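Only one protein chain is missing; all other protein chains are in place.
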Amino acid sequence: MIIILDAEASDAQIEAVQSKLSSMGMETHISKGIQRTVIGAIGDERKLDKEALEVLPMVDQVIRVMKPYKIVARESHHADTVIDISGVPLGGNQVQVIGGPCSVETQEQMDHSAADVAAAGCRLMRGGAFKPRTSPYSFQGVGVKGLEMFRQAANRHNLPIVTELMDVRMLDTFLEHKVDVIQIGTRNMQNFDLLKEVGRQCQTPVILKRGMSATISEWLMSAEYIAAGGNHNIIFCERGVRSFETAYRNMLDVTAIAMLKKETHLPVIVDPSHAGGKAWMVPALARSALAAGADGLLIESHPRPAEAWCDADQALSAEQLKGLMDELRGIARVLGRDL
Amino acid sequence: MIIILDAEASDAQIEAVQSKLSSMGMETHISKGIQRTVIGAIGDERKLDKEALEVLPMVDQVIRVMKPYKIVARESHHADTVIDISGVPLGGNQVQVIGGPCSVETQEQMDHSAADVAAAGCRLMRGGAFKPRTSPYSFQGVGVKGLEMFRQAANRHNLPIVTELMDVRMLDTFLEHKVDVIQIGTRNMQNFDLLKEVGRQCQTPVILKRGMSATISEWLMSAEYIAAGGNHNIIFCERGVRSFETAYRNMLDVTAIAMLKKETHLPVIVDPSHAGGKAWMVPALARSALAAGADGLLIESHPRPAEAWCDADQALSAEQLKGLMDELRGIARVLGRDL
Amino acid sequence: MIIILDAEASDAQIEAVQSKLSSMGMETHISKGIQRTVIGAIGDERKLDKEALEVLPMVDQVIRVMKPYKIVARESHHADTVIDISGVPLGGNQVQVIGGPCSVETQEQMDHSAADVAAAGCRLMRGGAFKPRTSPYSFQGVGVKGLEMFRQAANRHNLPIVTELMDVRMLDTFLEHKVDVIQIGTRNMQNFDLLKEVGRQCQTPVILKRGMSATISEWLMSAEYIAAGGNHNIIFCERGVRSFETAYRNMLDVTAIAMLKKETHLPVIVDPSHAGGKAWMVPALARSALAAGADGLLIESHPRPAEAWCDADQALSAEQLKGLMDELRGIARVLGRDL
Partner (left out) sequence: MIIILDAEASDAQIEAVQSKLSSMGMETHISKGIQRTVIGAIGDERKLDKEALEVLPMVDQVIRVMKPYKIVARESHHADTVIDISGVPLGGNQVQVIGGPCSVETQEQMDHSAADVAAAGCRLMRGGAFKPRTSPYSFQGVGVKGLEMFRQAANRHNLPIVTELMDVRMLDTFLEHKVDVIQIGTRNMQNFDLLKEVGRQCQTPVILKRGMSATISEWLMSAEYIAAGGNHNIIFCERGVRSFETAYRNMLDVTAIAMLKKETHLPVIVDPSHAGGKAWMVPALARSALAAGADGLLIESHPRPAEAWCDADQALSAEQLKGLMDELRGIARVLGRDL
């Protein structure tokens, strides 16, 4: 940790900072310049609060030198981690596409969806039984019976299932239904009690979506919450962030993909459907994400998009999904990857 | 609802949109221009999904005419709502300042804090027993025993207590401890299950903080979740939003205060401490919020700020709090309000 | 244009709006609902100020139905426009990569750069003689003599040159030096006098970079300024926008590429070097932009990146540029394009 003090700091004030640092178990080194005094502090700064130092008189800036995250950091584990999702690997050379509808509606719709997803060549399936909706008056998902419909439809095609957990009280039910991947949605990225339970109570792989305007560092720290509980099977999912632009829903942050691949050993996937919010944009965004280095994609598809119960305007038809898979395969090959 | 179709929409495509609207229970009127066709749809649009219309061929834009929120809207209740917090009114002519520490630490610290808060003239007290922290390695709050310490310290000065609920499983405990105001934090503004329970299970006043980058409309919709469950005792709390600026922590959005006072009949308070993130900024931001029309303020204070267990650099000392109260009283008087 | 009035609007107030619209040359149609009255107005709304209507009593919202831009809109010209840059086509099936240093430094550096750029297979070259720098104390570019060095180095390899114009008083000098493409930088996207002159005084192709936080609509309107003057040779360049993220310099907005390709017939290129701000990110961002549909790329390269006089950390070496070109060629092929 580096502490920068104002030029006018007195010797007593400088000593006060040093003694605070010592009480925190840090060793200190001082360099005095004409304009500023700089204190370098060595020790495990992860447990320190910057604020406790910033409050001291004449302290201008406190700068962390170490990353605040540990288990998820590439510094602590150089090789890429491959996560085993009920037999399907995610994070290695093979790119995975997770297809399926926004929400579980009926058994017939799920059966149809599963067949389409498998036919397109996807090896995992998505679908929401519980839906986080901005309005309390919108459709909130079919609930637990949706998990059953999903399970049944997916099993026929050997597709591991990905579904969103919103309420910590539902975790047991998810585990009973042997959900293969628990998705933590954007709005729950900093629902710390939910993260803790998912970390403590299971080894089920978790897709952790980025918060609406979460920094990459906050996102890594949320993953660290899960990892600290014991579950290291974490997959990051970029889904666009909030911006000033109103021409589309979210701004897909492809730079975050490159940055995450550098900072963490864990897999990174992208949800181009929620990012753009329109089906016509999905192919361009999906290709773009893959080319930027994503390890997988989460793509909404529906047997009859116009009749979907939610987000109707962003789902691909079976045919569109298939066409996109072909394009993606071509790009994967250029990058030396399989799909 | 207004649906704008492309100039090239055929008669059949226009009819398809009309028939979809009819099936949703809406009446339609058409105006055909040279460049666009416009369909006006009349009926209760709150239950409609825009997306189901946007997906139809040749539909360019779908525009809501009605507000998506209802119970919390000023349209449905013209007069300002005054909320009774265990005898202290919030939302009327009298401005309320809620003082106290970021987190409950010890009985001694809470006793000291409560005395300071009361002495400064505040009529409500804040303090967190459960803390949402970005890092799993930071202090997470003292937990349930913190509620007890808080209760005991506050009772001596007749101060109703405000404290944050993060985990839905803790709601019963909060109700048993007769928490006077439940605070829903920034990171939980769209934790819909938490909102639903707080709405359904109690009539305890709720302070609903704005999400890190929530739009005013989303924030009102989150309040609508609580209200729809039956609890109408909701207080909005602006606490700064995320921006590109790095010179301070959050950007305090004073325009939101004016906008909310127009859109809702419910009280609006402001947290200048979390907005700026530095104690030296708090007086300027507190005055600014009050002058913009806030009904109350949530201000961090601590007997010994430099020793606070969290956010040490943003708490005011007892003396600073008292000085600020005097300034605020002057501004309240100019605005024709009491404090 | 659609005008939405409050439910409580009186007949006289509704008539006032209609008469204002008539005086603006618009025809009106009214639909009265229980909650709102909606007026549809037909005519050329491009010349109308929304504000003049929004100020009228009881007007809730004024919504444009037509796009505010015209010459640059795809609505007015369906086919993709191919711009001829001194013999090199931009905007058609062939993807163009524009390589070269951030700034012109010396004749030797430019000769070396030009040779590297040509050897890598790029058909256009970039380099700044005038540099927009945040600090007045930073290197401001070598000025007019830089244009000469650039011209001389590029001519040897038949590379048309791209260089930034910051000061309207320099336009004649640019035209005398036969600059092949005039670049308008981020900070000048809404320097309207500069746009007008570039539109009125020449037919030289213009690369119009997106403003730091410009919406796509504002960007299209800035292009319309140039086009309205008579110069239709406009190329959009996405270069990342300002965001809350601090882990990298700008957020590359790939969704904007897809959106622009839909809204305008003009070519769209991307500058991955300024977006990420670090050389190691450039390949991922360049691939990503191309996969999203970009017609070209603007990539910084330097014979000795570590010694560059500005933005040293974002330039590729000759070797890196060559390697990237190979990857890009593979992706172009998957998309059915040449490079």
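A, B and C are the chain letters, set down in written order, and residue numbers restart from 1 in every chain.
Throughout what follows, a contact is a pair of C-beta atoms (placed from the backbone, for glycine too) under 8 Å apart; a residue touches a chain by one contact, two chains touch by 3 or more.
Given the structure is predicted, the values throughout are model-derived calculations rather than measurements.
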Sole residue of A:103, A:243, A:273 or A:288 that reaches the chain not shown, by the stated touch rule: A:243
Contact residue for the chain not shown (choose from C:84, C:108, C:193 or C:338): C:193
Touching residue (missing chain; options C:138, C:152 or C:203): C:138
Touch residues of chain A, complete complex, unshown partner: 2, 4, 29, 31, 33-36, 38, 40, 42, 63, 65-66, 213, 242-244, 246
Residues of chain C (touch criterion as defined above) contacting the omitted chain: 46-47, 49, 51-52, 54-56, 68, 132-139, 166-169, 187-188, 190-193, 196, 211-214, 218, 221, 224-225, 228, 242, 278-279, 305-306, 308, 310-314
Sites on chain B contacted by the missing partner chain, in the whole complex: 213, 215-217, 240-241, 243-248, 250-259, 262, 275-276, 280-281, 284-285, 287-293, 327, 330-331, 333-335
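Keep in mind that, in the parts below, only the chains that are shown with their structure count from here on.
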Copy pair chain A, chain B: interface residue numbering same or different (half cut): same
Mean-CA-position distance for chain C and chain B (Å): 39
Between chain C and chain A, distance of the C-alpha-averaged centres to the nearest whole Å: 31
Centre distance in Å when chain A and chain B are each reduced to the mean of their C-alpha atoms: 26
Residues of chain B touching at least two other chains: 213, 242
